[in-house]
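Just one protein chain is left out here, and the rest sit where they should.
Entry: chain A
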Amino acid sequence: MADKIPVLKERKNFVATRNACKVCSPLGGSIAYKGIKGCVPVIHGGQGCATYIRRYLISHYKEPVDIASSNFSEESTIFGGEANLSAAIQNVITQYKPEVVGVCTTCLAETIGDDIGQALRNYKAANADDKSIPEFVYSSTPSYQGSHMDGFHETVAAITKTFATKVELNEKVNIFPGFLSTEDLRMLKDILEDFEIDYIMIPDYSETLDNPVWDTYHRIPDGGTSVEDLKMMGGAKASIEFGPVLNRGNLAGRVKNKDLALTGAEYLEKEFGVKKFGINIPVGITQSDELFEILSDISGKDIPKKYTMERGRLIDAYADGHKYVFGKKAVVYGEEDLVIAMTSFLDEIGVEVILAASGGNSGILKNEIEKCAPVHGKTTEVLGDLDFEKINELCIDMKPDFIIGNSKGYYIARELNIPIIRVGFPIHDRIGGSRLKHIAYKGAQENFDKICNAMMEYKQENSEVGYKYI
């Protein structure tokens, strides 16, 4: 018999990270670039980074995810990577004919100090008479400065700053949904359309990372927000941004540049006076209500009946199922904004979150959780910059009834013989990760059902009687 994966008896903090609860920045950056129409991401660094990131994304989205690499060689680390970057861009243009090329940097490119802005300007100057030259945008995403979430938001901000200009006021609304599932994005778009809101979503990878089947291979998948739309952002009548943490994930660890960049919506507010509405990711009734009220305000329309009905059915389900979940203890882990939103949802259904854990390290997690989880938030153990082994050890000591987060926590649940509710990213051990619902009343409905059923199943499977009527 094979041994178990070793778990330490003694509890201590380690210098090393043991089973990271985060991935690296250019992964997040690439996802954000996938949300622009006709965009091909280029990761400026070693070949491995891009290939690993592609594999990680493909395993979740079950879709082709093309991301090019500038494929550093030894010479590039000595003489700079500009030549490789231009070669990569040239080859991407020949192969893909992109409308936009989005460059993110790796640790390597940042460490040797490549100036991407300059490199792109040089490239444009050298190809000035080429009419087919795409738009460029780049973001600085070294992983030693944050996780995939920082890379994602850094890139969203870069996209905003690159394309938004002073334009005449328009009727559009900018939506910065953060890192949601493709199904979430589609639901959100439906909601906006039902309010007849003309929106610009940054980023919108709901199609590019979740395609129907194809009869011929698409070099660049359809979908995404067009540059034309992105250029209108500065004249929008409002911006809505989900999540209080956003790009603050690595605030605690910065050395050189301690100033935080503005987020997309903050930038638009400061530069062009576009009013910003900031809310948590709308998970659960309380947080979703906030979204619907804002949408109703902005559009001047009542909340469509479809949604008041969804809300009503959800509350009805809460009533039907409340006993199965009341007093249960949960451990929530993942990206900080998702952890905050999930904790609030669990708090509103009567689950006690005993540990809220993240690989992110904004320093504001505790405060945000206290704000949004009025019942148990004050006593929840809230820890940032954690890894999975630490979470595992805490779970062993704290004995939760279930854990909720991405599929990487599966091994913890397995050893403790408790349910895992899969939410967020990545989902590498099930199909349908991109179809998971988290937001709005429908997302809450799905997760409420899942949690209730997991509790019932657990009881059923572990009971001697084996009731088939519960």
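Keep in mind that, in the parts below, a residue touches a chain if its C-beta (ideal position, glycine included) is under 8 Å from a C-beta of that chain, and two chains touch if they have at least 3 such contacts; residues count from 1.
The rule we apply is simple: contacts and distances are computed from a predicted model.
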Missing subunit (named according to UniProt) among the choices "Formate dehydrogenase subunit gamma", "Manganese import system permease protein ScaB", "ATP-binding protein" or "Nitrogenase iron-molybdenum cofactor biosynthesis protein NifE": "Nitrogenase iron-molybdenum cofactor biosynthesis protein NifE"
Touching residue (missing chain; options A:Asp66, A:Glu269 or A:Glu352): A:Asp66
Contact residue for the chain not shown (choose from A:Asn19, A:Ser226, A:Ser296 or A:Asn453): A:Asn19
Hidden partner interface residues of chain A, rising order: 2-6, 8, 10, 12, 14-20, 22-27, 42, 45-56, 58-59, 61-74, 76-77, 84-85, 87-92, 94-96, 106-108, 111-112, 142-145, 147, 211, 213-217, 219, 253-256, 389, 408, 411
